[in-house]
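So, chain A:
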Amino acid sequence: METIKVTNLKKRFRNVEVLKGVSLSVRNGEITAVLGPNASGKTTLLKCILGLVIPDEGTISVMGENTSEGYLYRRFIGYMPQEPNFPPNLTPRYLLELVADIRGFFPEQEVKRLVDVFKLGGFMDKPIGSLSGGTKQKVNSLLALAFNPEILILDEPTIGLDPLSSSKFKEEVLRRKDEGKTVLLTSHIMGEVEELADRVLLMIEGSIRIDSSVGELKERTGEKSLERALAKVLEESFA
Partner candidate 1 sequence: MPEFLKLLRADLRNLKGIKWLWAYLLSLAGMSFLILYLSNDTGKVILSLLNITLLMVPLVSSFFCITYFYDSKSFMEFLLSQPVSRAQVFWSKLASLWLFMSFLYAGGVLIPLIKEVLNPTLWVLLISGVLLSMVFISLAVLVGTVFDDRVKGVSFLLGLWLYLTVLHDGVILAVVYLFKDYPLEGVVLALALVNPVDLARIAVVINMDVAALMGLSEALFREVLGSLWGLSLAFAFMVLWFALPAFLASLLFKRKAL
Partner candidate 2 sequence: MERENWKGWALSLSLLVWCTAGVSQTIEVCSECEYKTIKEALEVAGGGASLLVHSGTYREGTILVTKSVKLIGKGKPVLDGEGKYEVLKIRANNVLVEGFEIINSGRSELEDIAGIKVEDSENCVIRNNTLKNNFWAIYLANVRNCRVENNRILGPFKVGEAYSGNGIHIWQAKGVLVKDNYITGHRDGIYFEFVQDSVIEGNVSEGNWRYGLHFMFSHRDIYRNNLFRKNGVGVAVMYTKEVVMRNNRFELNWGGTSYGLLLKAINDSLVEHNVFYKNTAGILMDECQRTTIRENDFVENGWAMRVWANSMDNTITRNNFLSNTFDLSTNSSKNPNRIEGNYWSSYRGYDLNGDGVGDIPYRPVKLFSYIMENNPAVSVLIKSFFVELLNLIEDTLPAVVPVSVEDRKPLMEKVEWRR
Partner candidate 3 sequence: MRTLLLLLPPLLFILLSCEVKPEPEPIEYGKDSCAFCLMIIADAGFSAELKTKKGKVFKFDSIECLAAYILSGKVKEEEILAMWVADFPTKELVRVEEVKFLVSDKLRSPMGLNISAFVKEEDLKEAHRNFGGKILTWEDVLKYVGERWREKIGKAGH
């Protein structure tokens, strides 16, 4: 089933065309990685799906709901921004409760488990302003995962995490996949993408150049690593 379907998405900022008619669909039980150089439009694409950027043209549907028709579709999404900047005087617990309030339920078991996984026990009642960058990122992960959303959207998720937490986080993501959830992520770390992703979308200058499964890509190029496979495809297409 398609959990996210994007059709002919266009977005322009002043005179820069950031998305030039992007279409894609993301299926459940799959981890899709959006790749591409800086300013290729991948963050804008994610923000369009989240409703943070309103597209000029095209439609997006999430779990069958058209995103331009409301905001409640976001109950299906858990989002992990790249650099979380939470209000410094609130505690992680308060934030968790706030989101729980908004979503209408508090996943006690899951929170307890994730707090243990990320070793956040000692930090839950401290103001976020006093936490280290890594801890903040763990809180960020907690907030995205705790409500067990149908769709996880992760923007460079492991960038601020220590190796241990990073691997724990990846475990969590894979677990969600096994439970049939959908994951959409961006990353610059190809190892990570290779480790997690079933499918890659390569964006360049606002268009999707490659949309295929990781295995297929490797097979077609005859390369063993994703990084090289991508490089080869790019070389071919620019030649």
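A quick word on the picks: all candidates are chains of the complex that A comes from, given by their letters.
One rule holds in what follows: contacts are C-beta pairs under 8 Å (C-beta built on N, C-alpha and C of every residue); 3 or more make two chains touch, one makes a residue touch a chain; residues count from 1.
None of these values were measured; they are calculated from a predicted model.
Engineer: For chain A in this complex, which listed candidate touches it: 1, 2 or 3?
Structural biologist: 1
Engineer: Can you tell me which positions in chain A touch candidate 1 when the two form their complex?
Structural biologist: Answer in residue numbers: 13, 47, 50-54, 71-75, 77, 79, 81, 83-90, 94, 98-99, 101-103, 127, 143, 153.
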